[in-house]
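For this depiction, one protein chain was excluded, whereas all remaining protein chains were kept in their positions.
Then we have chain A:
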Amino acid sequence: MANSNLPRRIIKETQRLLSEPAPGISASPSEDNMRYFNVMILGPTQSPYEGGVFKLELFLPEEYPMAAPKVRFLTKIYHPNIDKLGRICLDILKDKWSPALQIRTVLLSIQALLSAPNPDDPLSENIAKHWKTNEAEAVETAKEWTRLYASGA
């Protein structure tokens, strides 16, 4: 495996993720590929996702940290900036990526996105429309989905 010449940066980031994890976030590298991380994010309190455990996958491409990590939700989630394949619409994962950002900061940003959905920059047109026309109902659906798919069973 290419793990033998893993850049020092990745090793350091991994160590820190494991030794001092951010609250509500856990990320651990896969055993056979140190660039592939299994991630869990707890739904933030006071959000429709509260009580849910969301699984994500995170992959560090060859160019990392010059290129952004690739992150995707594995757990089904009802959110205007996340599509049905789990892809996330977040600026720092695209053109606003900076090599100074880290796995930790990316995951914290995703956690923040769960607290503050942004229906004006949607990835999922239908959900965003739902959010804008009837937010209460959309929130209910999100809660429902959290209960159905993210109850950590």
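Keep in mind that, in the parts below, a contact is a pair of C-beta atoms (placed from the backbone, for glycine too) under 8 Å apart; a residue touches a chain by one contact, two chains touch by 3 or more; residues count from 1.
Just so we're on the same page, contacts and distances are computed from a predicted model.
Between the listed names "Autophagy protein 5", "Ribosomal RNA-processing protein 43", "RBR-type E3 ubiquitin transferase" or "Exosome complex exonuclease RRP46", the UniProt record for the complex's undisplayed chain reads "RBR-type E3 ubiquitin transferase".
Remark: the omitted chain is touched by one listed residue; of A:A100, A:A116 or A:A136 this is A:A100. Mapped onto chain A, the footprint of the missing chain covers residues 7-9, 12-13, 63, 65-67, 92, 98-101, 105.
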